[in-house]
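Taking it in order: structure first as C-alpha cells, then the write-up.
The complex is shown incomplete by one protein chain, all other protein chains being positioned as in the whole.
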Amino acid sequence: MAVSPFDSAMLAGLHGDPEIGALFTDAAEIRAMLRFEAALARAQAGLGMIPARAAEEISAAAETVTLDPESLAAGTARDGIVAPALVAAFRAALPPEGARWLHWGATSQDVIDTALVLRLRDALAMLEARIDAILTALGQAAAAHRMTVMAARTRGQIATPTTLGARIAVWGAPLLRQRERLAEMRPRIMVVSLAGASGTLSAMGERGLEVVAALARELGLGDPGLPWHAARDGMAELAGWLSMLCGALGKMGRDLMLSAQSELREVRAGQGGGSSTMPHKSNPVGPETLVALARLASRLVGLQHEAMLHEQERDGTALALEWHAVPQLCMAAGAATRHALALAGSIEADPARMMRSIADTNGLMLAEAATFALAAHMPRPEAQALVKAACAEALASGRDLARMLAERTGAPVDWAALFDPAAHVGAAPLIADRFVSALAAARG
Amino acid sequence: MAVSPFDSAMLAGLHGDPEIGALFTDAAEIRAMLRFEAALARAQAGLGMIPARAAEEISAAAETVTLDPESLAAGTARDGIVAPALVAAFRAALPPEGARWLHWGATSQDVIDTALVLRLRDALAMLEARIDAILTALGQAAAAHRMTVMAARTRGQIATPTTLGARIAVWGAPLLRQRERLAEMRPRIMVVSLAGASGTLSAMGERGLEVVAALARELGLGDPGLPWHAARDGMAELAGWLSMLCGALGKMGRDLMLSAQSELREVRAGQGGGSSTMPHKSNPVGPETLVALARLASRLVGLQHEAMLHEQERDGTALALEWHAVPQLCMAAGAATRHALALAGSIEADPARMMRSIADTNGLMLAEAATFALAAHMPRPEAQALVKAACAEALASGRDLARMLAERTGAPVDWAALFDPAAHVGAAPLIADRFVSALAAARG
Amino acid sequence: MAVSPFDSAMLAGLHGDPEIGALFTDAAEIRAMLRFEAALARAQAGLGMIPARAAEEISAAAETVTLDPESLAAGTARDGIVAPALVAAFRAALPPEGARWLHWGATSQDVIDTALVLRLRDALAMLEARIDAILTALGQAAAAHRMTVMAARTRGQIATPTTLGARIAVWGAPLLRQRERLAEMRPRIMVVSLAGASGTLSAMGERGLEVVAALARELGLGDPGLPWHAARDGMAELAGWLSMLCGALGKMGRDLMLSAQSELREVRAGQGGGSSTMPHKSNPVGPETLVALARLASRLVGLQHEAMLHEQERDGTALALEWHAVPQLCMAAGAATRHALALAGSIEADPARMMRSIADTNGLMLAEAATFALAAHMPRPEAQALVKAACAEALASGRDLARMLAERTGAPVDWAALFDPAAHVGAAPLIADRFVSALAAARG
Partner (left out) sequence: MAVSPFDSAMLAGLHGDPEIGALFTDAAEIRAMLRFEAALARAQAGLGMIPARAAEEISAAAETVTLDPESLAAGTARDGIVAPALVAAFRAALPPEGARWLHWGATSQDVIDTALVLRLRDALAMLEARIDAILTALGQAAAAHRMTVMAARTRGQIATPTTLGARIAVWGAPLLRQRERLAEMRPRIMVVSLAGASGTLSAMGERGLEVVAALARELGLGDPGLPWHAARDGMAELAGWLSMLCGALGKMGRDLMLSAQSELREVRAGQGGGSSTMPHKSNPVGPETLVALARLASRLVGLQHEAMLHEQERDGTALALEWHAVPQLCMAAGAATRHALALAGSIEADPARMMRSIADTNGLMLAEAATFALAAHMPRPEAQALVKAACAEALASGRDLARMLAERTGAPVDWAALFDPAAHVGAAPLIADRFVSALAAARG
C-alpha cells in the first residue's frame, strides 16, 4: 500500500530513499527484533542464566528464520504491539531448548526499542556520510564562488551586494553544527533497551542490570544506565536532530527555488523538471522537495516531543505515536539528503543574470555608499540631501543613480569604481573562506 | 515498504483499514487518474472538441490498461509530479487517435486533484456509513444505560453521580454534528478540478468552462465554478472534518482507557489484549489506538491548513504537503471508525465496580446535598458548619459521612435516601434520552 | 507583559488588532463572566427557582462591579481555573440575597465556556464584516483587472498568460466559502454552556434543562441540547474556520510578497516598509504578516483539535490548551483581516512590468500555440519539429521565438497576433467575472 508518499513505489524517486527505506520495512524490523532476541540469549548464556545450547539455537535461527509480516498482523491487532506475536512465531520455529529460554525476562517494548535503535544506528551512519558529502560539495562551491557577486535579498527585496560563496556558507554552517550535535547525541540514544515487564528487570532476578550491560556489548550499543521505556527524551532529541537537518536543507532548497524563478535564473542546481509544451520552464523539483520535507518534518518533530508524555511504566498510545514519527523523520532526512547532495554537487551560477538584477536597481542599492563618498567633499547634510533628491528622481525615471550624481556634482568621486558592486561585498568572500576553513577543521 | 504504520502489513489490523487503504494505493490512484482522462475525453467529444473515436479509444483503454507504479517512478522523480509520466505511459498504450487527443488541454494537477476527489467520494461514503453505525450502537448503549449510575470524574477526581448513558450521549453528540458538517461540506469539495496549465483553460479555447461542467456531469461530481488549483480551502476543510472525527472518537477512546484501568474496570469495550504472564491485565488496545490516531490527526490537520499557502497559480511544494496529509488523515479516520465501531458495539458496564468507586468516597461527594437537607431543619450556617466538621472527620477517619451525620444530629432527614447516588444523577437520564431522540431525528 | 506578540504594545500595529484584542483582555473575560452570572440569575428567577430580588441584585452588580484581574490570580493558581475566585469575589460585593443565590447550580466551566462564547459572538461578527469588506475590495479589483494580462506562474516559473483579475478571483473564492461555513457553523457554537458540576445539572433539580433554555434566551444564544463541557468539536470547528481564514488570506499575502520582489514589482498593495539607506527597497510588511499569521494559525488549529481529547466529564488540561489556542486564533484572524483589508483596497498593477516578464520569455511560453497554428498549414509532426528546433535556438540565443519562426517558414500565420499574450488568457476574464457574480449573488 502507499498511504504515505514514503511508501509509494510511484513517488520513490521523489520522497523516497532506497537506503533509509530499507531499514524501515516490516521485514527489516522483524530482522532487527530477531537480532535482539539472539543477542539477549547470548548475553544471558554468557552470564550462566540460560543454557548455552538455548542461546546457540536462538542465535542460529535468528539468522535464518523468515517470518511473514502478514502472519503477525492478527496478533499485533490483538496485542496492540507486534512483539508478542513475533516471539510466539519465532518460538514455534525453535528447537525446545531455545523455545524455552527465548525472550527470557524481556518485555515487548525491550525488543521493539532495541530493534529500532539498531536500525537508527545504520540510518545515522548513512545520514552522517551524506552530510559530509554535502558539506564537501558546498565547500567546493563556496570556494569557487567566494567572489561571485550577486544581490543579497532581504525580505524579498534586493538589498546590497553579497557573493554566492557567502550565501553557500550560510547554507553549510548549520550542517557543521549538525555534525557536532550528532556526535553529542549518539551516546545518549545508541543504547539498548532492556527493563522487563515493569521496568525493574524483576524476571531476571538479581542480575538484571548485568544482563543489560552484556546485551549492550553483544550489540555494540551503550548501556543506558537507567531504563528508558518511559523516558523518551532520546527519541525526542533524535527527532529534533532529523527535523533540523531537514530544516537546514530546506533553507537551501527554498533559496534555490527563489533563484530558479524565471525572472532570476541566477543559480541553477539539479535537473529542472521540463515541460514539453512550455520549453522555457525548468521546474525546481529537488528544491521544492527539500522545502516540502522540511515542513513535514517540522510537524513530526512535535508529535515525537509530545510522545514524551509517556504514561506510567509503559504507554501504548505514546509508543504508537513514535511509529508515526521516527521512521518518517528518518525517511524525510534520507530523501532530503539525497536531493541536497545532487543539488549541492551541481550548483551553477549565471553571473550575467546576477549582474542584471543588480543593474536593474539603477544603482540605488549603493545610495548610502554614494553619500559617504560625497561627504568627504561636502558637509554630510548636504551630501545626504543631494543623494536623496537623485534617488527620488532615479526611482521615478528609471535612470541610473551614478550617472545622475555625476551630472549633479563636480565632486571628484570615481563614480564608476564606487558603483562597482564588487567593491561592496564586505566580508562576503571572507565568510566563504571561513566556512571552508571550518569544514577543514571539522574534518580534522 | 512500510515507513508509515498505515502501510505496514504487520500493523494492518491496528492502524490499518482495508477499505480506506484500498483507495490510497498507487494502483488506485492510477486507476482514478485514468478515469479522469476517460471522462475528460468523453466530455470534450460531447462538445465536439475532439473526435468521438478518440474518446471511445481513451474510455475503453482506461478500463483495461494496467500501468505499473514503479514504471512511473523515474518520470515522477524528474517532473516532481506523477501525471506527465502517467499520461505518457497511457498515451503509449493508446491507438493513434486516442493518443493524439488524450489529456487535451488539461494539466497535471487537474488529473491529480480530480483523481483524489473521486477517491475521497468513496472514502467519505464509507466513513459516513460507519459514523451511522457507531451512532446506532451508541444510541442503543445510551438507552440501555440511561440510569446506570456511575461517578462522574472531573479533573481525574470523582465528582458527583452521573449515568453511563449521559456519558455516552456526550460521546455521540459530536458525531451527530459531524454528519451535519459532512452534508454541508460535500458540495464544496466533491467537485472536479480542470483549469489547464495556468488556471485559465486557455488550451480549450472559448469553451473551457463548458468542458468543466461536462466533465463534472461525466463523473457525477460538482462544477467548482472557479478553479481551485491554488485555492485549497476545500482540502483544509476536509482535513479538519477528518481530524475532528478522529478527535471525537479519541475522546471516547480516552474515556474507555481510563475506565479500563485496573482500579476502575467500570466499563469494558472490545477485546482486551491479554498477557500470558500477567493474567489480570487486559490492555485497552482499541481505545489506545483511538487516542493515538486522534493525536496524529491533530498534527496532520495543521499541515493541510498550511498547504493553503499555495503559491501563485500552482505550487509543487504545497501540493506535496497534501500527499502527506490527506491520505493519512483518511486512513486515521478509517482505522478510528473501524475500532470505534467494534468498541461502541460491545460496551459492557460493571455496576458493582461503579458503586464501589462511589462508596469509596464515603459519601463525601454528597456533602452539598446533606447541607441542603439539613438547612431545611436549622439555619443554613449551622448546617454548613455541621457538615463541614463531619466531612473533615470522614476524610481523616475514612468513615461514612451519612453515618456520622446521622449520629450528630436528630434532624428528621432520611439519610439512606439522601445518600442514594441514584437520587443525584440530575438530568443524566434525560441527556441520554435527548441523544437518542436527536439521533432518531437526524435519521429522519 | 508581552510574552506573545499579540499582547505587545510595541507590536500592536503589526500582529495586534485593537477590536479583537479588546475581547480577550482579562477585564473583558471578567465582564463576560459577570454577564453570565447575571443572566443565569435572571433565568432562574424567571423559573421561580431563586428569588427575584437575588436576580435583581446580581444583575445590577454585574454591570457596575469592577474586579481586579490580579486579585484573582492567587485563587486561580490554587484552583487551576479562574471561576471560583471570581465567584467568591463577586459574591463578596453582593447584598446577602444576591450573594446567597449567585452561581446557583453552575460550575466553573459553565461560566468560562459561556463567557468565551459571548466574546466569540462579537469576534465573529467583526470578522464577518471584515471578510465582506475584503470581498468588496477584491471584487472591485477583479473587475478592474479582468483583462490585465500577466504571466501565470506555476512552480515559480512563468507559465502562460493569465490576468490579474483571475488571480484575484482565486484569492476571493475561499472567502466566499468562508462566509458559507460561518453561517453553517454559527448555530453549532453560538450556544450557552450550563451543565453543573458533573454535567448533569443535578444541583438544579428537575428543571435544569429548562434553565439552560432560559439562560440561552437571556443571552441571545442557542440551547446546545446536550452538554458540551467535554464535547469540544465546536471549538475545534471554530479553530479550523479561523485558521482557514488566515490560510486564505495568507495565500494572497504570499502572492503579493512574490509579486513585490525587486525583479517582479508587478502588483503593489499596501505601504511598503521603507529603508533610509536602501531607497529601492519596499518591504512587503503586510503580506509578510499575513503569511506569518497563517503559519502560526496552522499550528494552533491542531492544538485545539487535540483538545477534543477532553477526559471524562471535565478535564483541566484540555481546557487549558484552549486558552492558548482560541484567543490567539481569533487575534491571528483579526490581525490578518485588518492587514488584508488594507492590501485588498490598495491593489495596483504595473502592466508594463507584467509585459516585461512575459517578453523576457522570448515568446517561448507560446510555443504550443505556435505549433497549433503551423499545424494548420503543414503536417503536425513537421510543425512540432520546426517549433522545437526554434525553441532550442531561442533558449540558447535569447532571441524571440516569433521572429525566428517567421524567418523559418513561409506559412501564412499572423505571428504578431499569435504572439499577443492577450490572445492566450483563455477563460481568465470570465473567471474574474464569475467571482464578481458569485459575490453579488452571495450578497443577495
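For clarity, chains are labelled A, B and C in written order, and residue numbers in each chain start from 1.
Everything below uses one rule, namely that a residue touches a chain if its C-beta (ideal position, glycine included) is under 8 Å from a C-beta of that chain, and two chains touch if they have at least 3 such contacts.
Being a predicted model, the structure only gives us computed values, none of them experimental.
**Q** Using the definition of touch stated at the top, determine which of C:44, C:289 or C:337 touches the missing chain.
**A** Among C:44, C:289 or C:337, only C:289 touches the chain that is not shown.
**Q** Kindly state which of the options C:54, C:72, C:138 or C:383 is in contact with the chain not pictured.
**A** C:72
**Q** Per the definition of touch given earlier, which of A:173, A:355 or A:378 contacts the omitted chain?
**A** Of these options, the touching residue for the absent chain is A:173.
**Q** Which residue, A:153, A:268, A:324 or A:339, contacts the hidden chain when the whole complex is considered?
**A** A:153
**Q** Which residue among A:84, A:139 or A:208 touches the omitted chain?
**A** In the full complex, the listed residue that touches the missing chain is A:208.
**Q** List every residue of chain C that touches the chain not included in the displayed model.
**A** Chain C touches the chain not shown through residues 1-16, 21, 24-26, 29-30, 69-70, 72-74, 76-82, 197, 257, 271, 273-274, 277-278, 283, 285, 288-289, 291-292, 295-296, 299-300, 302-303, 306, 316-317, 320-321, 323-324, 327-328, 330-331.
**Q** Against the chain that's been left off, what residues of chain A make contact? List them.
**A** Where chain A meets the chain not shown: residues 80, 152-156, 159-163, 166-167, 169-171, 173-174, 177-178, 180-181, 184, 188, 196-205, 208-209, 225-234, 236-237, 240, 243-244, 247-248, 250-251, 254-255, 258, 291, 294-295, 297-299, 301-303, 305-306, 308-316, 368, 424-428, 430-431, 434-435, 438.
**Q** For chain B, which residues touch the unseen chain?
**A** So the residues of chain B touching the missing chain come out as 151, 153-160, 257-258, 260-264, 273, 277-284, 288, 357, 360-362, 364-365, 367-368, 388, 391-392, 395.
Convention: only the chains that are shown with their structure count from here on.
**Q** Counting only C-beta pairs in contact, which pair of chains has the most of them?
**A** B-C
**Q** How many angstrom between the C-alpha centroids of chain C and chain A?
**A** The computed centroid separation for chain A versus chain C comes out at 33 Å.
**Q** Quick one: report the Å distance separating chain B from chain C, using the average Cα coordinate of each chain.
**A** 24
**Q** Two-or-more-chain contact residues of chain C, please, as numbers and ranges.
**A** Only 153-156, 159-160, 258, 368 qualify.
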